[in-house]
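One protein chain omitted, others in place.
Note that the chains take the letters A, B and C in the order they are written out, and that residue 1 is the start of every chain.
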Amino acid sequence: MTSLSLAPSMARLPSRRRLPRPGQLGPVAAILFLTLLAIAALAPHLLTHADPLAIAPRDAFQAPSAAHPFGTDQSGRDILARVVYGARQSLALGCGAITLSLSIATILALIGGLGGRIAEQAVRWLIDILFAFPVLVLALLCTATLGSGIGPLIVAIGVGSAAGYTRMVFGQVLSVRGAGYVEAARALGHSPARIVARHILPNAFRPLVVTATMGIGQTVVWSAALSFLGLGAPPPAAEWGTMLSMGRDFIAEAWWMSFFPGLAIVLTMLSTTVAGRALQRAIEGRGP
Amino acid sequence: MELTILRGAQALGSLSMRPLHSPALPRRALWLAAAALLLATTGCRRHQSRTTAHEPVQGGTLIYATDREPICLDPHVQGDMPQVFLAEQYLDSLVAMDRSGHILPWLATDWAVSDDGRTYTFHLRHDVTFTDGTPLTAEAVRANLDHMVDPHTQSSTAGGYIKQYAGTDIIDTYTAAVHLKTPYAAFLEVLAQGFLGIESPRALARPRDENCQNPVGSGPFRIVRWDHQSQIVLARNPAYHWGPPTALHTGPARLDGIEWRIIPEASVRFAALQAGEVDVIDSLPPEAETPAQRNPDLWLLMADRPGNPTNGTLNIKRAPFDDIRVREAFIRSADIDGALASVFFHHYRRAGSPLSPTTPFYSPAFEHHADYDPDRARALLDQAGWTGRTEEGIRTRDGRPLVVHIPLKASLSAAERTLWEQVQATARATGFDVRLENGDDTTILEREGQWDYDVRIGYWNTSTADVLRIVFSSAFLGAAGVGGHHQNEAGFSDPAFDRVVNDALLTTDPDKRRALYLQAQTIAAQNFLQITTYPQSTRLALSRAVHDVRLEPSLNVTSLYDSWVTR
Amino acid sequence: MTHLLRRAAWRLLGGILVLLAAASLTFAALHLTPGDPVTAILGGASANPTPEAIAAARHEYGLDRPIAVQYALYIARIARGDLGQSFSQHMPVIAVLRAQAPPTLALMASSLAVAWLLALLSVVPTARRGAAGAIASTLETVGAGLPQFWLGILLLWGLAFEWRLLPPAGNHGLPALVLPTLSLAIPLAGFIAQVMRESFDLALDQPFILTARARGLGDGTVRLRHALRHALLPCVSLSTWAVGALVGNAVAIEIIFSRQGLGRELFLSVATHDMPLVSGIVLFIALTYILAGLAADTLYVLIDPRLKGTRP
């Protein structure tokens, strides 16, 4: 019996199974990097022996070498050390901000989703209003109000990015609210409280795990952007965004000064995204 | 130091510089070579003509790139350096100053000072007209001086310099008698500054904010257009034939016009120069200085500015710096030279004395009165009773840690910022907990108004030693309004000092003044009121196509009146 | 049709609400900030205004009035369309906007356009094409992960400083627009492409695609004529969000490239607590966002006529 192979350009049966997703190794790498980050945040001394604050003006602007894998900065501080020690700062920012904005989102979404018509419209408008303020603009205003530093930065990013998450969670709550099984539960004579507790909350917030994971990366980027604008942690603290913006003045002389902190930011963003996706697939896998 | 014009190759020699500690250098040299090659191929519009023409060329437009955009083009309003740089191109002053500090006639052909030193009678040139056609008259002089001191003008410099101004009498069309409340020997010196440039009275009569957009002067150029955040366009004033005595030529400017570009990013500004996008840049960042010297298409023009050098002023109104020993200890535990060696690439000289070397009556005696000396610093702290130690090694006195708060403005340059980070690090070694506190400029100005700082970073450019009176005498302790701008940032108040600097204003005899200002410098130095870091300086990098760019002596700001370009 | 009117009115009301909120928020923010705007007004790097000067300024800008009064006056003025006088720029806010908005809008427009172009190029030919698709979608993820300011610095360094291919400073002429545009467009393209790919894949699974193929249509035609249109909707709504975000990201980019524009102006005005200017810019951004929303709604209907009348 002969077999005819059909050109790949042709339609597939509507089966969602596809070729193995871009690199099963993607998630693995992501997890690895995230663990590395965690170590850097919790026990940085395990990853580097150099002191991130010790200045050595006469070793300033050294290109990457065996002694200084990432080179040194304008005060002769070891950039690898500063990037490693910066992880805690940046992660704290990321996690803090995402937690804040997700809690804001959750509260608003619940009010809007379960608080009746007026509340719903109000939340819709609120989301519109928040959206009219780009994250960075809101953050700028916040930092102008609260001054600079970690705390204000977390608030700034948290509030700034709340709009997007609110819209997402809100939509989720609405769709769950109208779902068949919620109606079925009503038909069974369950009390609204029970329905909210047993159906709406769990289903509305299941995707949040994924969102949070992916969000950390995004917030790290935003906080870096703010520190980049000079609103970040006070010196001599090692913070990626601050290092990056300092390095930009010397980019022509010492590219490594802004390259490596930036790389750290990008990798964080990427690995959280990839990990988040993997998580999503996992959840969907055991879900419906 | 004297004006230094560094010409390409010999610049390397003339500059006392150790080879740069940077393995990156060979690599960079390579890049530069490649870049130069590409430059040649991509046929970039300037730098091409290496023909060093000896005869000045008429015409052409010069593109000048600066870091900060003036907030108002009229230097009477507010009064910040960017304004005076631009003012130099379109405004003239009553008098001029030469390198040796002598006052020369300019718009005023000559003048007489009354015996009590409180009346200055100026005789003006008869042939000067502003670019809006208004003639220069005594009326104009009065209008200008009145305008400077009028609160509504919001002058924070010119107005401050002539606080003593009482009024002007018109003797005749071309003779004005200016009356002062008290004698003011520095009067002519400040008049020589662009900040006090003479504008067209008709233009001044307009609302302030309108005048800010296109002020009118009698200078070699006039303002044509201002594209905010982008550029200011100036065109030659064809009628100009009353240039300052310090100029290299007479008659109208050689350039047809100037494009005054605003490029805040230092690295971008330098790249634009290298790429031939612009002809001249100022505020050349230290990190770009060596590449600039090595670039055969460029030359450098630099000079220190007179006045109070860049410094951190210690607030002696509160602990810990209310104790002179702690002040000295702090100053001696700050390794400024280390910073100048790293971020400043050895290009900036240490300033040790309260006056910049280019200031009249400057005395070199104090350059090393408070050099880096950690051991002495420790001894002093022990004497002062800061003997305790926290587990981080911060010194304490009866339980309280030795904390120094230093607010950093967001607008502070990277190099300056680093300098203080390094001070933070070195001072920590002797047990100071230095807190560098970021904030936007407004917030920090506010704190400064409230004396809420231990170290205040600043400088003061002016053409007279009288600056000492402004920054240290008790007359300037008063907080002005809620904004609270006291000029005496140290909070220093010493009757003896006050007497000296005031006496210096009463006499016009140079030798007496020199003696008095020496005394003043001594007192200021002995009290350890400032960590002086390096002199403020004008640092230009110019394309070889640009010739005869001059630095006006009083403040060493750029003057493009004589300049010409070869294309 | 009264119903349609009602919907329009509703929308208008929403828009006004947004603007009002924007105005109030900035007002609040800038009055909560420590620091007296006067010091900002008079405070250059080396400013030392006299008490008279300060008093005069306070009065001139009505800063000596009680907050409530200031707020009332402020809202009233805005209602009259008068954005007031920027005290750090010494010119009317409107004039500042007129001068600074065009460059930023140009930057936004070009970035959005380039982003869409990149997204289309990356998705349409590769969707559901095994390896190619995998590679493309990886690139998209990476792109979406690049912080604009970092990308900007690297581009500036590589293309302007080292290779001198493009002008470093971003104000004069089209070439100067290239680098800022790329630094904004590439990450945005990543985001759009990710959304587009997902909906494009879904579209390819639809029965009408099978029908189209069964008619003998080529794969390219099927993708362009049938699948693509179905993949556009989510990207359009993403783009409205992007319009807002672009202004925010323009701040860093305009600073890096020393480019004139609203972003930088906003940053400066916040730093100087220049209330009228800040609120003027924020209002402008809010307005742009609202208009973008309206534009998107019309686009929705053009793309999917079934939505006619259904969108609130």
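Simple rule for what comes next: a residue touches a chain if its C-beta (ideal position, glycine included) is under 8 Å from a C-beta of that chain, and two chains touch if they have at least 3 such contacts.
By definition in this document, contacts and distances are computed from a predicted model.
Taken from the listed names "4Fe-4S dicluster domain-containing protein", "NADH-quinone oxidoreductase subunit N", "Hydrogenase-4 component E" or "ABC transporter ATP-binding protein", the protein name that UniProt assigns to the chain not shown is "ABC transporter ATP-binding protein". For the omitted chain, the shown partners it touches in the full complex are A, C. When the full complex is taken into account, the listed residue touching the unshown chain is A:N203, out of A:T106, A:N203, A:S227 or A:S245. Against the chain not shown here, chain A presents residues 1-13, 15, 17, 179-181, 183-191, 198-199, 202-203, 206, 287-288. The chain not shown here touches chain C at positions 1-4, 206-208, 210-218, 221, 225-226, 229-230, 303-306, 309-310.
In the analysis below, only the chains that are shown with their structure count from here on.
In this assembly, B is the chain whose CA centroid lies farthest from the centroid of chain A. Across all inter-chain contacts, the pair with the most C-beta pairs is B-C.
Distance between chain A and chain C, defined via averaged C-alpha coordinates, is recorded as 21 Å. The geometric centre of chain A is 45 Å away from that of chain B, both derived from CA atoms.
Chain centres here are Cα means. That of chain B falls 39 Å from that of chain C. Chain B has residues 267, 271, 410, 440, 443 in contact with two or more other chains. The residues of chain A that reach two or more other chains are 144, 147, 248, 251-252, listed in rising order. Only residues 8-12, 14, 16, 18-19, 21-23, 26, 124-125, 128-129, 131-137, 140-142, 144-145, 147, 164, 217, 221, 224-225, 228-229, 244-245, 247-248, 251-252, 255, 258-259, 262, 265-266, 269-270, 273-274 of chain A touch chain C when the two sit together in their complex.
Contact residues of chain A toward chain B in the complex are 53-55, 57-63, 65, 74-76, 144, 147-149, 230-232, 234-236, 246, 248-254. Every residue of chain C that touches chain B in the complex is listed here, in rising order: 33-58, 60, 85, 88-91, 96, 99-100, 156, 160-165, 167-169, 171-172, 255-258, 260-261, 264-265, 270-273.
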